[in-house]
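Missing here is one protein chain; the remaining ones are kept as they sit in the complex.
== subunit A ==
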Amino acid sequence: MSEHISRRKIFGLGAAGVAAAGAGAIAARSLLAEPPVVHASSTSGAFPFYGEHQAGIVTPAQDRLHFVAFDVTTTRREELTGLLQEWTAAAARLTQGRDAGASGAVGGPPEAAPDDTGEALGLPASGLTLTVGFGASLFDDRFGLAARRPAALADLPRFPGERLIPEISGGDICVQACAHDPQVAVHAIRNLARIGFGKVTVRWSQLGFGRTSSTSRAQTTPRNLMGFKDGTNNMKLEDDDLVRDQLWAAAEDGADWMAGGSYLVTRKIRMTIETWDRTSLREQEDIFGRDKNEGAPAGKKNEFDPVDLAAMKPDAHVRLAHPTAHANAHLLRRGYNYVDGSDGLGRLDAGLFFIAYQRDPRRQFVPVQMSLAKNDPLNEYIKHVSSGMFACPPGVRDAGDYWGRQLFA
């Protein structure tokens, strides 16, 4: 069967002119006639799917998120690895602006249900990245993976004040879809969920509509729903040493299959927006330790001025979370604002879907969050309602490789 024309080929080629610099990097895939686009400032282009690391981690944070956690329902290992291969093939297509399946949304026989759901027809790749991770619950006796659970994938401790809802926490496998167009992110998750029917079931999913962190110095710092710039001092892809030392797992960490991967922690943090909004500006700024307009640290003028912790309140958010308070522990955050409508009590059901990547949560997320959970005055306005932790394997090398191959080898 001949390949149906890409839904976004025209867009992709158009964008290629904008980003010709990226062409060389993916020349190996020119056989596939895919749009060679790598450009942070283009919101329509495509990021390479294949590589040493998974895309969607240091990739400059896109504007929209659809995050999903699956439970595996099949008990057959070969069905699970078969699904990961199917997913990888679909992800390789989707991230390049193509349909999920070979015949596509409209290219198949009229009697058949199309192998792509179609809502992204005519839309460009929109910077879509798909990033997979494996939760601790996958490492039980169902698939013989118990011995391969990385030490760094230790269960999180209980943090004071958290009110976790089990139904929207955890999961065997997660997929993070980030894109500049929400329709493209939702389309990707929907098609992966469809491919997974009978093998996995969606445990929970979350939409996010505005990035709350920058992962590149080329990006401006966005604001969270409390109105503050978030992630000014986030780990950025340009921070070579930090990225090497604190983001990517290495074989010597204990789990060789995770070499080049990273550990993901998600926290759904509900904000009681209404009470926050009634809080005085001074108190808001004291709580964060930054000024609201510029984002400058307390006592400084500009956002990126060096932080003077002594100028902040002892329990200011920035001070509590600062690397110097935690043996220089950094996180790569790429969270999203969310609004799930209203809560039935006339209040916004809104907050932050926190996402952080790191080399070892035991030395990074856990001490930082424990300190915040115990001391942060922000806790009066927020509540952690969901939690997830996933081991995200290294990148897919080429069309013969698949998500998690090293784990199942």
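Please note the rule applied: a residue touches a chain if its C-beta (ideal position, glycine included) is under 8 Å from a C-beta of that chain, and two chains touch if they have at least 3 such contacts; residues count from 1.
Basically, contacts and distances are computed from a predicted model.
Enquirer: Just go with whichever of "Iron uptake system component EfeO", "3-methyl-2-oxobutanoate dehydrogenase (2-methylpropanoyl-transferring)", "2-oxoacid:ferredoxin oxidoreductase subunit beta" or "Permease" UniProt uses as the name of the absent chain.
Expert: "Iron uptake system component EfeO"
Enquirer: Among A:Arg149, A:Arg194 or A:Lys313, single out the residue that touches the unshown chain.
Expert: Of the listed residues, the one touching the omitted chain is A:Arg194.
Enquirer: Could you tell me which of A:Thr73, A:Thr117, A:Thr279 or A:Asn375 touches the chain that is not displayed?
Expert: Reading the full complex, the residue touching the unseen chain is A:Thr73.
Enquirer: Suppose we count only contacts with the excluded chain; which residues of subunit A make the list?
Expert: 73, 108-109, 111-113, 194, 197-199, 201
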